[in-house]
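Here the structure is laid out as structure tokens; the discussion comes afterwards.
With one protein chain held back, the other chains of the complex are shown just where they sit.
== chain A ==
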Amino acid sequence: MDDVGQQEDGGDESALSPPTVKSQARTVTIDQFIVYSATFQVPTFYFSAHQSDGSTLGLRDIEALRLLNAHSRPNSEMNSYAITPIASPFPLLSQGDHPTLGTPCWYFHPCETSTAVQEILNDIGEMDWVGEDGLARWMGAWFSVLSSAVDLRM
């Protein structure tokens, strides 16, 4: 990419640019949401990314922002509308309506979330947490799972 991408918080990524072309900074806004999935009964991560002129970013542009951690992903294929594991017809990441706002967003499919979180909790070894403490630790494990897929510092 020839542009220098700049995040909302002022940090910028340097990118390669040919010596004769002046690179242009642009601002990308990423709206991030944690929404409860009524179907899967787990929190789900939704986000949308757009430029200052309002145009939305496609997946390849989002990938270039390094928002998504590609290395921790199972072997997958990316096209303009989804990231799908090679081994499965169902995507990891695709577009959907935000459950309360109704606006189009990208979201990580939550069907494996419970399993992934449970693995972390099993590793930690504490199974008896209940009540609010239990829920907070569950959310902690959930954020761990999420941060393996998304760079949460953005």
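What we mean here is this: a residue touches a chain if its C-beta (ideal position, glycine included) is under 8 Å from a C-beta of that chain, and two chains touch if they have at least 3 such contacts; residues count from 1.
Convention: contacts and distances are computed from a predicted model.
A.B. asks: So one subunit is absent here. Using its UniProt record, which name fits best from "GATC amidotransferase", "Coronatine-insensitive 1", "Autophagy protein 5" or "Origin recognition complex subunit 3"?
C.D. replies: In UniProt, the chain that is not shown appears as "Autophagy protein 5".
A.B. asks: For chain A, which positions touch the chain that isn't shown here?
C.D. replies: Residues 38-41, 48, 50, 53-56, 80-82, 88-91, 94-97, 99-100, 102, 104-106, 109, 111 of chain A touch the chain that is not shown.
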